[in-house]
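All protein chains but one are shown at their positions in the complex.
Read from first to last, the chains carry the letters A, B and C; within each, the first residue is number 1.
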């Protein structure tokens, strides 16, 4: 492939505006913290909720190989039309990486077909992410586990379909576990859910987290082949005469 | 379990009214042909599109362990409210068996998160269903394969998530294959998609087809345990003092 | 099925003879602690390493629907012939429940095709088993999690194939997680691996553990259908004339 992969980072971008603590950690917004470490190898676009069409115009999405999604407090403000547009692009092969509180985004719930609910706690849990699929490309370059000294806790049961491939399982101080790295194929698209990233912690500055996201871009990028044909089909072999 | 399992058979029940050929094969409607062979062991209720609330009142669904769904030409007439009600029951453990053209029903598409599209042909293909999971409970009592001398063809690509368990793969005369028996877990519910059953063929009078549906009722029936708790959660282990 | 399911509990039965602490917890051997709570509903046979043919004669195995396996210090003393005999029975449909240190048994490694290695620690970890598949029959009757106040720790990476279905994930005090309830289909047989059960703790007297084993007997029991035919096959449809 001669063209670099095109990655669009979508961010709700609200906490950054209202919460000084978040603004201090992510002065340019979470989206820039996610996108910057990818910029050496990928074309990066940014889109946020308050842009026209949430920044996800037909043209932007057509020019997107992998879409990264961060949202939390304003899931309901995302328009159904844009959700449908993103969904159609996933069906046609666009990769989608859903981060942290994006578990409750409209697009993730639509793709999963379940409530996507979970347990949560904002306290001072440590999170330790264990690699349970040691040969998976999304684990490339990682050790056996990595730690985030403070994170929001997400606990089971996580109401998702059983992942096609499970890459990470998290341990939390408070006694919970969580399926933290979950791979899915939906239509021609690949979807990766990755748990960490609460807005009040510097999670997206962590080098292991950055490595996972980079690996996930490679794993979710589209394959080059035509979209399947559906509908009425002539036989490929002769049928008995009627 | 002392109570018999309660099975509700839902049918669109339109072809039977408009097409004499269908009415001849299924004089009491497809739903009765599906339900009658189960009546020795299960409590059977029937519900159809034109009943109030499509026959799927809150009370009926609360009293349903396994819902069987046949629809085709009137998917769009099924109200969103009833779809949501069925969906909530699946999340809470009700089994769902989706038959044939039900692949395009609102409830199946909502649970799958994909287009559920496929290739099709009404001609005179033979269908041969091969068992690819020989120890699966849904294959109990079946031979290595069974045949339907004439059926509508459904061909790949079938746009579904990869099944949690794949039980049958169909061969068609015209040169196509199809994943014909697909198991899913969604929320606390189990979902089984089973391909055969075009309205102009006597498919639901076939003893192998009847056996598969019976096995699927057993496989999809709910487990008895409380619904998970979601939301804010107190730690189960002491956290470090802040 | 009119006949009760036949369950054979196999135990190495060595720790009980050499370690007074184990003998105190399991005075009749671990096998009896496992089998006794099943005796109300199943026919129970016991077999141990030091019996002729390890108690697993051709006749005993032919009369076994589900085999439960506990072994630890003497895996190497299990003869290859008996392993092959058990393996053939699994291929033909016998259920197999492998407990705890049985992860390193010859039969489990042969069925998995991987090293089945893991991390371990004998200390005073608490184990909390979370249900991650809430509608799975093996979770019937359980709460969201259950605890074992003291158990040996097993930690990831657990070198197994990705389970067909993952039912439990364990949390340990020392910071590890583990895939603790793993379902597989192999040939016509179903295999369930269940983690808890170190010999120096009263784990098999725990009612949740007993419930899981009982559920697993139900899940692994054979289906009734003929073994597939393999080898040279005549065409079922006419081939072109040559």
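Following the convention adopted for this analysis, contacts are C-beta pairs under 8 Å (C-beta built on N, C-alpha and C of every residue); 3 or more make two chains touch, one makes a residue touch a chain.
Just so you know, these numbers come straight off a predicted model, no measurement behind them.
Residue C:112 is the one among C:9, C:22, C:99 or C:112 that touches the chain missing from this view. Residues 91, 110-115, 117-121, 123-125, 153, 155, 157, 159, 161-162, 164, 173-176, 184-187, 228-237, 239-240, 242 are the ones on subunit C that touch the missing chain.
Counting the whole complex, the residues of subunit B in touch with the unshown chain are 128, 130-134, 144, 155-158, 162, 165-166, 169-172, 175-177, 179. Think of the hidden chain as still there; on subunit A it touches residues 93, 128, 131, 133-137, 139-144, 164-165, 173, 185, 187-190, 222-229, 236-237.
Quick note on the criterion: only the chains that are shown with their structure count from here on.
Once subunit A is excluded, the chains joined through touch still make one piece.
To overlay subunit A on subunit B by their CA atoms, one rotates by 180 degrees, a value rounded to a multiple of 5. At the interface between subunit A and subunit C, over half of the residue numbers involved are used by both copies, so each side presents largely the same positions. Of all chains, the one whose CA centroid is most distant from that of subunit C is A. If you average the CA atoms of subunit A and of subunit B, the two centres end up 31 Å from each other.
Subunit A and subunit C have CA centres that are 36 Å apart. Annotation for subunit B: residues touching 2 or more other chains are 164, 173, 185, 187, 228-229, 236-237.
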